[in-house]
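Questions regarding the structure given below will be posed in turn.
Every protein chain but one is kept in place in this view of the complex.
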Amino acid sequence: MNAPAEKETARVEAFSDGVFAIAITLLVLEMKVPHTAGAALWPQLLAQWPSYFAFITSFATIGIMWLNHHRMFGFIGRIDHPLLILNGVLLLGVTFVPYPTSVVASYLGHDGERPAACFLATTYILIAIAFNLLWRYASSESRKPRLLRVPPDDPHVAALRGSYRFGPLYYLATLALAFVSAPASVGLNLALAVYWALPARPAGGRSA
Amino acid sequence: MNAPAEKETARVEAFSDGVFAIAITLLVLEMKVPHTAGAALWPQLLAQWPSYFAFITSFATIGIMWLNHHRMFGFIGRIDHPLLILNGVLLLGVTFVPYPTSVVASYLGHDGERPAACFLATTYILIAIAFNLLWRYASSESRKPRLLRVPPDDPHVAALRGSYRFGPLYYLATLALAFVSAPASVGLNLALAVYWALPARPAGGRSA
Amino acid sequence: MNAPAEKETARVEAFSDGVFAIAITLLVLEMKVPHTAGAALWPQLLAQWPSYFAFITSFATIGIMWLNHHRMFGFIGRIDHPLLILNGVLLLGVTFVPYPTSVVASYLGHDGERPAACFLATTYILIAIAFNLLWRYASSESRKPRLLRVPPDDPHVAALRGSYRFGPLYYLATLALAFVSAPASVGLNLALAVYWALPARPAGGRSA
Partner (left out) sequence: MNAPAEKETARVEAFSDGVFAIAITLLVLEMKVPHTAGAALWPQLLAQWPSYFAFITSFATIGIMWLNHHRMFGFIGRIDHPLLILNGVLLLGVTFVPYPTSVVASYLGHDGERPAACFLATTYILIAIAFNLLWRYASSESRKPRLLRVPPDDPHVAALRGSYRFGPLYYLATLALAFVSAPASVGLNLALAVYWALPARPAGGRSA
């Protein structure tokens, strides 16, 4: 009964991958063509820096989330119903990301940029919490049959749990920063994604 | 000739999964950035509760529909042409969901919220009917060769038929409620999705 | 060298399936929420019949095209570069369908409905021609190595060629009809898709 369980897991991961791929590609729809008398198009395209900034930040953040999701599912060999629901909650957060991204793109550099940055950071916090719930459930050893395909003492399991635990805290920092400076808050979100993308991290970063 | 039939079934399910994943991710495009003088952005974001409400309701409903579709196809080992067409009719309903969702998001809390909630409930009723037609056709024993990969007396087959039979009735209840209160009707749709997502249901809910 | 060729074919079909699934799901974005004082929402939703009509017509047409594409690729065991390019031309047409659909939805019942219906029919004619080119190339026996996985005298090969040959003519009829009546032209497109979806057709219709 192991082969069907693996196949089922692959199917759930494929569905999730589809949702990640669509959400990351829909981000571009938030970019609006500037509509004004034409000669001054370059300055207008440059004046849209908040849109590019928000686009790249959310692209990088969803990208890192995909990596995390993918790495997590690399350890999962069996899906049960609660795991499916927790995964659905996580995907709910991921599909929502284009909206706060669009709010930030519209308001950065204008009045209202701080609430906008708070909104984005809050979305990321909720997704980071969903990651924690998903991995805690999947890696719990009290459940039979076990959901992980690796032994309970695999060091990656504890390492992932450790690193996910800090995710909400990092985004809490970007939330706090949003009350001081919206561009700094969005920039910290981007910096976190770039930092997590660096290959030299101790836990899990190798071989995706 | 069993392996090609299974491969064909997998391909139809993959196509359907793609449509579900896209429809569930397009829901976010219905959210509109509020455009007003900036300082009051938070109240405006909160004033958009109908959009969040509609988004979460349709996300949860399409999610449950995906689960049902997936579970159903877990029992189907062979696809014939009528099944393909019935599956197409079901997907027609699923891809349509973002539109009534958008109507509800625009009208909830305003004049016209009741027709909007009726429109959403009617869409769900039609999809629930399509589920019934699909499963009745797939599980019919008068057809040769059989489409199911499980024996005719598998208890899940009757259980699924039983549970699908009530789907249109539940949504008929949300339709009736829409004539009294639009928020209550949308809320009942959401409550149904959450209830169906609970793991402790007798028929089929385990292991997705 | 057969296994890699089959894998390559599967990958191209998966990419094409993705494009079909996205194009068919994007159709709903053409539906616009009516924005007027709310109590009269039902009449307004009903007044949008051209949008529903165009949506269902293009959904059914893209659905039938997917079926045809899928059936065609069921006979193809090897992809070469020209086939890939012809497939790309076909997909170019398929991804374009949401635009003329949107034009028809906007103009049906108003001045300009006939050009709109012509525009849709012309798009379908071009896609039907692309289908012919693709299948003629794939089924040509002068090419070595052969691209089909079935023997040259397989009756399905000739049957498909015969049925594709008439595709452009049928849509030419819908184009001609558009000069007389736009709703009749769109209705004929829908009727053709429903007719082709009927299971009892002589060539190929069984088992998708």
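First chain written, first letter: the chains are A, B and C, and each begins at residue 1.
One rule holds in what follows: a residue touches a chain if its C-beta (ideal position, glycine included) is under 8 Å from a C-beta of that chain, and two chains touch if they have at least 3 such contacts.
Quick caveat, the model's predicted, so the values are computed rather than measured.
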{"item": "Chains on display which the left-out chain touches in the complete complex", "value": "A, C"}
{"item": "Hidden-chain contact residue, picked from the options C:102, C:139 or C:163", "value": "C:102"}
{"item": "Touching the absent chain when the full complex is considered, from C:6, C:80 or C:154", "value": "C:80"}
{"item": "Touching residue (missing chain; options A:40, A:158 or A:180)", "value": "A:40"}
{"item": "Subunit C, residues in touch with the chain not shown (by the definition above)", "value": "8, 11-12, 14-15, 18-19, 22-23, 26, 29, 79-82, 84-85, 88, 91-92, 95-96, 98-99, 102-103, 106-107, 110-113, 115-116, 119"}
{"item": "On subunit A, residues whose C-beta touches the chain left out of the figure", "value": "14, 17-18, 20-22, 24-29, 31, 33, 35, 37-42, 45, 55-56, 59-60, 63, 66-67, 70, 197, 199, 205-208"}
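Rule of thumb we're sticking to: only the chains that are shown with their structure count from here on.
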{"item": "Chain-level touch network, classified as line, ring, star, complete or other", "value": "line"}
{"item": "Centre-most chain [mean C-alpha coordinates]", "value": "B"}
{"item": "Copy pair subunit B, subunit C: interface residue numbering same or different (half cut)", "value": "different"}
{"item": "Distance from subunit C to subunit A - Cα centre to Cα centre, in angstrom", "value": "36"}
{"item": "Shared interface positions of subunit A, touching two or more other chains", "value": "none"}
